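Omission of a single protein chain aside, the complex is shown with its protein chains in their original locations.
Residue numbering begins at 1 within each chain, and the chains themselves are lettered A, B, C and D in the order written.
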Amino acid sequence: MSEPRSLPATPETSPWDTTEYWGPTDPEQHPAVRLVRERFPDAFQEVVVFRDEVTIRVARPALREVVDFLRTHPELRYNHLTDITAVDMLYLRERPRFDVVVQLYSIPRRQRLRVKCGVDDGEMVPSLVPIFAGANWLERECYDMFGIIFEGHPDLRRILLPEDWDEGHPLRKDYPLRGYRDYVQPGYESPAPRIRGTLRRPGP
Amino acid sequence: MTVQVLVFWLLALVAILGALGVVAARNPIHSAIGLVLSFLNVAAIYLIARAEFLAVVQVIVYAGAVIVLVVFVTMLVHPDDLPEFHGRRPLRIATGLVLGLALLAEVSAAILAHGLRGTPGPWTDDTIAAVGGNTRALGQVLYSDFMLAIQLTALLLLAATIGAIALARPEAVSERLAAARRVMTISLAHPRGLDQPALPAALPEPQNGRVKEAGGGRPIVLARTADEFTEQPAWGEWRAR
Amino acid sequence: MIDFSQPTPVILSEVRQISPTRRELVLNMGPQHPSTHGVLRVRLTLEGETVIACDPVIGYLHRGVEKLGESHRYAQFVPWTDRTDYVAAPSNNLGYVLAVEKLCGIQAPERAQYWRMIMAELTRIASHLVWLGTHALDIGALSVSLYTFRDRELILDIFEKFCGARLTTNMMEIGGFSREIPPDLPEMVREFCRYFPKAIRQYEDLLTENPIWLARTKGVGVIEPEVAINYGLTGACLRGSGVNYDVRKAMPYLLYDRIDFEVPLGTHGDVYDRYLVRIEEMRQSIRIIEQCLDQVPTDGPLMAYESQYVIPPHKNVMTTAEDMQRHFIWVIKGFSPPKGEVYHAVEHSKGELGYYIVSDGSPIPYRLRIRSPDFVNLQSLPYMAQGAMLADIVALIGTIDIVLGSVDR
Amino acid sequence: MEWQRLIVSYIVGFVLLNVLLGLMAYMTWFERRVLARMQHRVGPNRTGPFGLLQPIADGIKLLAKEDIVPANADRLVFLVAPLLSFALAPLGAAVIPFGDTLHLFGIDIPLLVADINVAVLYVLALGSVGVYGIILGGYASGNRYSLLGALRSTAQVISYELVLGLSLVGVLILSGSLSLQDILREQQRSLVLGPLTLPNWYILSQPLAFALFLIAAVAETNRAPFDLPEAETELVAGYFTEYSGFRFSFYFLAEYINMIVVSLLAATLFLGGIDGPIADGVWWLAIKALFFLFFYVWLRATLPRFRYDQLMGLAWKVLLPLALLNIALTGLVRLWGIGAL
Partner (left out) sequence: MTELSATHFLLLSAALFIIGMVGVLTRRNVLVIFMCIELMLNAVNVSLIGFAWELHQLTGQIFALFVIAVAAAEAVVGLGIVMALTRRTDTVDIDELRQLRE
């Protein structure tokens, strides 16, 4: 698996960079980064700081252990799971295709942290449900929208789309904006014509 | 006086039809309706016999409560759970009918043949009116001569209610709930380890917020800064209870 | 407490096999149910009157907002944010706009920030009024909803005066406000702040000491603090259980650190506590608005025109060539913020509303994720519903305060 | 002579029935207007001045509505049940004295349809048989949820009927007779308590019984805070959801007639029906009954709904013991003749 190319951060001085909401902006002093690097030397891959946000990228199999470590370690105590989501990195890098993003927040220390891990299509991500009860629906939504399977999830079924939705997972980049099937709106005979065809990516 | 007899026979006829309805109806609810019909007519007959109190009690107790209870049970109970009392039907109907008719002929012959012997009592219409109506008269007699009977009936009713409650007590739902809770954890995926911060018995003092009595006997804690109540939630005495 | 040792929980469908002798009644409180606040369907497994299991089924109002976000320019997406939580539109605008501003590294001028805080707090009150009205209506108090909607009209009039729309306001733009603030708006808001505490007293007279209201809400739907944290609840659901987490206090955005206000916390974590917390939040919002009105500079720019990500001021567009050309590009091609990913959260009336934006340098966001508070809060319904009575489900749905637009996105 | 009295009482009964039906129609209008005023809105005012033609409009609308009988319904019982509860409701008014006997064209017309000396029990009997309207309606509509709703409301009506009966026993002990005419005469005696001479209304000597009667009456007619079975339509169907059109309105109109009858009863039993400070007469009864009707609407506007188990708990654990306590106290007072009661 080639080294995942992360997004080059274009640092610009802005008022947003000075806030300490995500912990010290210098990665070395950040407690979470330091402790995770010590605890999981092989799984720890990279840390990115953009605006005041600190993002740790870990290897996929170690996701659950890292998050559990972040939650239970007395010095870190990230005990509030804010969000789990995924990003389809189809146009931004070669492999792995998806990024599962876990947003954590420590209520006692009032600090946020983001943990990411790369997932390929069809690979299983260790589910965070045994650690956070709040992860249940968030992971079901990731599965529903991206097709990422969470191993250990008690009840992985579609949450937003109807159970019998057979057209794949809509938030993937290769899923056309108006879906595969052309629906005839009530009151019309033929479906609306597709003007712009499939999604063309305008250049940067 | 013939009007009285005419009305009596009319009511009697409807009462008998109701009773037949009870026996003949296929659906128990229909037979219950037949029963109510016949009881109401019998109550009307009591009115003719100037036993108003009896008529009203009959309507309230019998038609209003007992049969409603029976209808309740008919609706609650699964039909094929009911204990079976009789096997095949056709032969039984025949014997029942024949027996019934024979008995009816016999009894009515006896009634018509012999008059009634008994010493006429003191309670004629005018004496009842003097006392102030059937109810007052009943009351006086009831609470003078039949005091013992009243106590016994009271005891009987008490025993009946206690018995009914003991018999029909529904299974406690709580332990079924606990069982279901172990099984039923659909979107309730439980975190394995749940850090349980040791919670103090008393409500922690708000560092620089205040406790405001917010009505309904319930305090609300107002925190002014973001640091208080993050380690220890404002959750003291509730837990201790 | 719930027995947490269960390794792998069982999916609902298998329940039937486990109890062959008795089939529980599975009741569908269907999507068109009058008291499920829109199109939420709850599948209840009942044992007589007690609820054994409850499985909310959502997605009936799913419009694929996030997919749309990945095919619209940054500025075009703002109207979509109104329609996620259609009861508190300006707060949604604020959440998205702040996230994009953080991405671009720009900040609105002080006057605009004050007005944003005023609009956000007014939306909080309007949203809480809708919640209180429908919550009381579900539990049976008919007239409270009439009073709350009457008072909400005053707030909608303020919105209408400011941005022309009552519900889908679309008032905030990246960089501040493009419209000038009508001169008599501050007086109108001050008038509302003078009137509203009396209205809150009216609601409290109707409900707070009402013995039947207490009987229906006290001890119902109790969530312990550690369970609330574990479920990731935010907003009144979390604060009702006594945990102090309010984004305005924990991570002050805009100018909340200059405002002195208090965060109400419940002590018992039941439906009654969340009711008290939200009522107190409305009072605190009034305090915030009054302080903002006192501190807001009466004149000054409303838009961060100096930044290249923001639309040039209208009067320059007609006069200077350079601004006309920049305006033309801004409208046609849109601005392209720097590469990177950003997550910014706002204290919405329902909880923490967060926008996570991944930008690849193009004028169209690469990934736009809306962390909606009531989607996460609704997960606690099965936990609260277990062991509750059938008639309580309506109260539990009300206490979580969900709007299906933001749950389904 | 026998026939003449019969015909006269028949005519009085007929007049009373029509007046009652008229009152019932305008009770719907009264409730909607008062409820609206309490909720800061106006209420029906389009149909005629102050919306006075609204009840007629509603009536026509309901008549025009299609009357569906569900497939697996028990046809005959389904059709009869609403009639049963509608027919039984106005009978209660037969025992309420509306005034002294009138002497018109030489015939003395008693403003009271039937002075039977078990009047109070008669009203209770009507209440208990009225339950069949609900239970058969729920059963006949065939679907499981309406049956569930029917069972719930029947259980509620029966429990509160018990409380109603026991709360009246207190009044009966004081008045010594079951007939409303005597109770009324008893209340017209003036009660001399030191300086002030109060009318001997039973609300003064029986406040607890009055409160119990009121609560039980509200629960008996499935109104205001006790209307969970109707609210069941939100969750589980109430007993009349399968009904539609005019048949459905039978249940609702029966509810309104019950409200009027119970208000008249309460006025007669506790506030000395036609007895008023200046001139006795049916207008006093009307004012008092109107107060009770206003009280019904007032409850509906303000109070939230009880949950089912709280509702039943209240009846058996709170109201019943209170009623028994009240009977004991009144008995003791009557036994030792304390005061001029």
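Details
Convention: contacts are C-beta pairs under 8 Å (C-beta built on N, C-alpha and C of every residue); 3 or more make two chains touch, one makes a residue touch a chain.
If you're wondering where the values come from, they're calculated on a predicted model, not measured in any experiment.
Taking the complete complex into account, residues 1-2, 4-5, 8-9, 12, 15-16, 19-20, 22-23, 26-29, 31-32, 35, 38-39, 42, 45-46, 48-51, 53-54, 57-58, 61-62, 65-67, 69-70, 72-79, 81-86, 89, 92-93, 95-97, 99-100, 103-104, 107-108, 111-112, 116, 118-125, 134, 137-138, 141-142, 146, 149, 153, 156-157, 159-161, 163-164, 166-168, 171 of chain B touch the chain not shown.
Here, only the chains that are shown with their structure count from here on.
Listing every chain that touches chain A and chain D alike gives B, C. Counting hops only between chains that touch, chain B reaches chain C in a minimum of 1.
Of all chains, the one whose CA centroid is most distant from that of chain B is A. Per-chain Cα centroids separate chain B from chain D by 22 Å. In whole angstrom, the spacing between the mean C-alpha positions of chain A and chain B is 61.
Per-chain Cα centroids separate chain A from chain C by 23 Å. Contacts with at least two other chains are made by residues 79, 107, 110, 132-133, 135-137, 154-155 of chain A. Residue positions of chain C touching 2 or more other chains: 9, 11-12, 227, 230, 243, 245, 250, 379, 383.
Shown are all chain pairs that touch, namely A-B, A-C, B-C, B-D, C-D. Every residue of chain B that touches chain D in the complex is listed here, in rising order: 27, 29-30, 33, 36, 40, 52-53, 55-57, 59-60, 63-65, 68, 71-72, 75-76, 132-136. Touching chain B in their complex are the following residues of chain D: 74, 77, 116-118, 121-122, 124-125, 127-129, 131-132, 135-136, 139, 147, 151, 154, 158, 161, 177-179.
Residue ranges on chain A touching chain B, taken from their complex, read 68, 71-72, 79, 107-108, 110, 129-133, 135-137, 153-155.
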